[in-house]
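With one protein chain removed, the remaining protein chains of the complex are shown where they sit.
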Amino acid sequence: MKKLSLFTICLIILVGSWVFLRFVVGGIISVPIPGSVIAMYMGLIIIAILVHISVEDSLFQEFRRPILETLVEDKRRNHRRVLVVLIPLLLLGYTYSIIAQRANPPGSPRDAHPSPPLELTYKDEVIGTMQDVVNPFRHYEKDDPEAFSAHVENGKRVYHQNCFYCHGDHLDGQGHFAPYLQPLPANFQDPGIIPNFQESFFFWRIAKGGPGLPAAGTPWDSAMPIWENTLTQDEIWDVILFLSHYTGYQFRTFGEAH
Amino acid sequence: MRIRTVALLLTLFGMLIVFNFAHAQNAPEASEKGKEVYENSCAHCHGTEGRGDGSAAENLLPKPRDFTRGLYKIRSTGTGELPTDQDLFDIITEGMPGSSMPPWDTALSANDRWEVVAYIKTFYDGFKEAETSPKQINLSGKVAYSEQSVETGKALYTELGCVECHGNIGRGDGTSAPDLTDEWGFQSWPANLTQGWNFRGGSDTEDIFKRFIGGLAGSAMPAFEGDSFPGFGLTAEESSRMIELDNKDEMTEAEEEESAQLYEKYDAAVDIALNLAEGTELSAEEQQIYDDAMRVVYEKSWHLANYVKSLMPEKRPEPAIGNNVLRSQYIQDELPPMDDAAWGTLEARYFPLVGQIVIEPRQFNPTIDAVNVKSFYNDTEVAFLFTWDDRTHTTDETDEETGKTLEDALAVQFPVKVPQGPTAPKPYFLWGGRLPVYLWHWKASAPEQVTELTAKGINNAEAQAAQGELHVQSTYTNGQYTLWVKRALKTEDKKDLQLEPGVFVPIAFSAWDGANGDVDTKRVMTSWYTFVLEPVPSSKRFIYPPLIALLSVGFLFGLRAFVQRRNSEEI
Partner (left out) sequence: MKSYLLASLAILFACCCVGTAFAADSGSGEKEMLVFPEAYKAMNVSNGGTISGVVKFEGDVPEKKALEITKDEKVCGADEKFDESLIVGEGNALKNTIVYLIDISAGKDFDKKAKIEIDQMGCKFTPHIQIVPVGARLTMLNSDKIMHNVHIFSKINKPVNKAQPKARRKMPLQAVKKAEGPVEVKCDVHGWMSAWISYVPHPYFAVTNEKGEFTLEDVPAGDYKLGYWHEACGTNSEAPVAVTVAAGGTVTQDFTLKLK
């Protein structure tokens, strides 16, 4: 078998790495890799190749030999003809695709968990400061398990009459209305949700919904309703109990060892 | 030694696969575990006693299944039969698309799902009393999908009366559609056969075949098993001859004789089928007649299933975001009217609708799946073509509860001012709030008219004092509305949206199905999407690319010349 020239090997490495990144890593193994990341890796590989061939003069000579041959020698005439057509055509196609590229709709950068206001309110009634308000029924968990499960049960009822359409039977944000809402409804089974917030934060989000988001939470896309118009304060606190009870996650608390 | 180990491992692995996947399982004995899982995950809809009356049931339609009657829609078994354990397990695992039943594949372990199956069965004594396992529908004679098969199926679709409920081309708009109820008296809409993604039991040809043969127990969908077919026991040719003779106004004596003979054969086959169903042992000859008859019926059923399959796209269209964003196409000439063939050159963009469950009265059970949109614009005007499926054409019905007038309608919503930049706030998606929205409101009772509204909230909309010049056309055919609206890009009215090519504009929809009780806030809707008047591509695209190609050719030749010169110098 004829030994491959250094140039061919380099070409194979280059094309091979691209295929590997684009289709093997970014397809078979995992999700597609963004184009810019692939470009970065390819840049590194090109630099590595350049470093390799420029270490010794002989290597460089060997590397450029096929290029020079193709450019001038008669035995490579056919290669030359193909390349002189192919290269301009590829460039033509590439530049056309860049210029004719269509504009894409603006993205929607938003802060998913904006800072809450200082005071927690229900309708216009001030309940207390966001940091101090606790779920008035939470203490039953230790004091009166029976009353506690009654509240959880009521929370479950409220949840399934109002929330599960979007947030799902399993509280995983995959209700049957969910796939067509932007942004997607919150997934309470996500370990990064409940443990990171106080119950008062949840009360605020439930009571005020999408329209109650501060400027950082815009652009006003959340389909979360303003539940204080429909639910009583107690119902909201009960739903919050149900959320943590069903998922098994504890809300974040202040003032206790945590 | 090593080969033996490998062989052993492979065998074990193979057995594992066989046990896990290929083998239809039976549920374990009902246990406390099943009850616990049921009460935790199912009871809120299906009720603690399995009557389908959990706390969530009130708002749902289709209603959660009442397990106490043993009636299950999605079965692999024949009409009147109970489902297999595997059927129940599959429904729990995969959920029922188009209803509130979600898939439980990730939320519950396979073991838990089997326990639930066992527990659900305790609600109906028939499972315990059943002496034999339910008779499954034989899927072995599947007829491959082909144009020919679809044609045959199409003829059967009319002959068997499917059109009565499912409509001429399957949009669920048959003349009987509005009056259907299920076994419990609740409204039950016939399936829109063009929306396979909403089929409760899946939309594979096999699924369609099973629903057709076995019926959907408890719903208005009858079973078409065996002797339901006209001409059961006759060959395909004989049965079409029988129907042909039936349709003659007058028959000759010979024809009457022929008809009578065919009917005799038909009645005899039906008799055999009933004997079998009632548990009578068949003679070999009778069995042969029965088998032959069923072969013909099943073949016809496969044709019908293939036809139904041909009515739907392969999968649910992608919503109009990302690559599928709605782009209005530029044309130089007059914009095409509603029935112009030019619209056929555009691909519709799909805006799925969900129930409005934010503000009372709410709509928990949408009947309109989506709005499809196409658009053209020229230098001065823009035209939109909206289509959406609605099983009923309602223009003037009175809601029994509220006394309000119910009618079908569509509203297209835009912001009054397009937000500048991605972080600029849009108006609240439900007809605005602090920031106002600009709306086109179309009603089925005035099909040639669109009213311009300005709204600052779902209950805070008013018709603009100065109504702009909007051109409107609309039709309702075969369960589908088509609405065409044309407007100038720029208007004098400050409350109107002004359009400019290349600017992404938020767009949202609300739709009302009068027959589903939709009125005012009770409706289906979308949150914000965007659309753009696609700018005419820059003419630069014809200048720069050839220039670069030319330059590259020059470069290559230059390079060659350079190398040649250097080579000659070196020598």
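Each chain carries a letter (A and B) given by its place in the written order, and its residues are counted from 1.
Keep in mind that, in the parts below, a contact is a pair of C-beta atoms (placed from the backbone, for glycine too) under 8 Å apart; a residue touches a chain by one contact, two chains touch by 3 or more.
Only a predicted model underlies this, so the values are computations on that prediction, with no experimental measurement involved.
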{"item": "Among the chains presented, those that the missing one touches", "value": "B"}
{"item": "Of B:Phe224, B:Trp343 or B:Phe364, the residue in touch with the unshown chain", "value": "B:Phe224"}
{"item": "Candidate in contact with the missing chain, chosen from B:Glu39, B:Asp105, B:Glu151 or B:Asp179", "value": "B:Asp179"}
{"item": "Residue of B:Ala107, B:Leu139, B:Ala277 or B:Leu346 touching the missing chain in the full complex", "value": "B:Ala277"}
{"item": "Missing-chain contacts mapped onto chain B", "value": "69, 71, 79-80, 159-161, 164-165, 175-176, 178-181, 183, 215, 217-218, 220-224, 227-231, 242-243, 246, 267, 270-271, 274, 277-278"}
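In this text, only the chains that are shown with their structure count from here on.
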{"item": "Sites on chain A touched by chain B in the complex", "value": "68, 71-72, 80, 83-84, 87-89, 91-93, 95-96, 99-100, 102-110, 156-157, 160-162, 164-166, 168-170, 172, 174-177, 179-182, 209-211, 215, 218-221, 223, 225-226, 229-230, 246"}
{"item": "Touch list for chain B against partner chain A, complex", "value": "40-41, 44-45, 54-56, 58-59, 99-100, 102, 104, 106-107, 319, 321, 325, 327, 352-355, 357-360, 364, 419, 421-429, 433, 435, 502, 504, 526-528, 530, 532, 534-535, 537-538, 540-541, 544-546, 548-550, 552-553, 556-557, 559-560, 563-564, 567"}
